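One structure is given here, and the rest of the page talks about it.
The block that comes next holds subunit A.
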Amino acid sequence: MTRSPLLGVALCTLALSGCVAPAPDDSAYQSKAVQTAQAALSAARTALLTTRTHADDRLPSTYLEPVLVDAEQALDSVRTTFDSVQPPATSAADELRAALDPLLESAASDVTELRIAARRDRTGALASAADDLSGIADQLEAFAGEHGG
Partner candidate 1 sequence: MTDESFDDMTDESFDLRLRLLDRQVVDPDGAMICKVDDVELAPADGGGYVVTALLAGPLALGPRLPGRLGRWTVALARRWSDDPEPSPRRIPFERVTELGSAVVLDRSRDQLGIAGLEDWVRTHVIDRIPGSRHASE
Partner candidate 2 sequence: MKRLLSVFLGVLTAIGGFVDIGDLVANALAGARFGLSLVWVTVLGVVGICLFAEMSGRVAAVTRRGTFDLIRERLGPRAGLLNLVASLLVTVLTFTAEIGGVALALELATSVNYLLFVPVVGFAVWLVIWRLRFKVLENVFGLLGLALIVFPVALWKLNPAWGDLLHSIVAPHKPASEDLSTYLYYGVALFGAAMTPYEVFFFSSGAVEERWTAKDIATSRVNVFIGFPLGGLLSVAIAACAALVLMPAGIEVGTLGQVGLPVAVAVGKLGLAVAILGFVAATFGAALETGLSTGYSIAQYFGWQWGKFVRPRDAARFHVVVLLALIAAIACVLTTADPIKVTEYSIVFSAVALPLTYFPILVVANDPVYMGEHVNGRLSNALGTVFLGIIIVVAAAAVPLMLLTSAGQ
Partner candidate 3 sequence: MRASELLAAEVRTVDGRRLGVVTGLRCSLDGPSQGPTPAPRVRALVVTGRHVGAALGYQQENQRGPWLVRALIRALHRRSRLVDVGLIDRVEAGTVRLSAEPD
């Protein structure tokens, strides 16, 4: 039962946070891309650090699994939010998207790999998916750094 990111609470005014607005111009789109990269980096690094700590036998799998599920959902919601933003019709914007989308794609699939391996307690698969994710995370960090993050 995945935890739907939709904030249904009538009680508190959650509509304020992260509402999706079309990005009118390049600089807004760029800052949106940087924000997306940073959020994806955060989820990826959380999954990485938790997996590695688990590998060092400093963290039980009962802790690892919920953290990976959260990271997976965070990456999904970051990706859907970013994709739902209509990019301005400029080559710069397309280049940004072309650079960022694949990173988001592989980060998400790596974390899913981690979650599946964790549930099956496959340390081998965990390690390889973690190494791959580590590379992706560095690229996300570089992307954010290059574009003023």
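Here is the rule we use: contacts are C-beta pairs under 8 Å (C-beta built on N, C-alpha and C of every residue); 3 or more make two chains touch, one makes a residue touch a chain; residues count from 1.
A word on the picks: all candidates are chains of the complex that A comes from, given by their letters.
Quick caveat, the model's predicted, so the values are computed rather than measured.
One chain among 1, 2 or 3 touches subunit A in this complex, and its number is 2. Taken together, the subunit A residues at the contact with candidate 2 in this complex read 1, 3-14, 16-19, 35, 38-39, 41-42, 45-46, 48-50, 53, 57-67, 70, 74, 141, 149.
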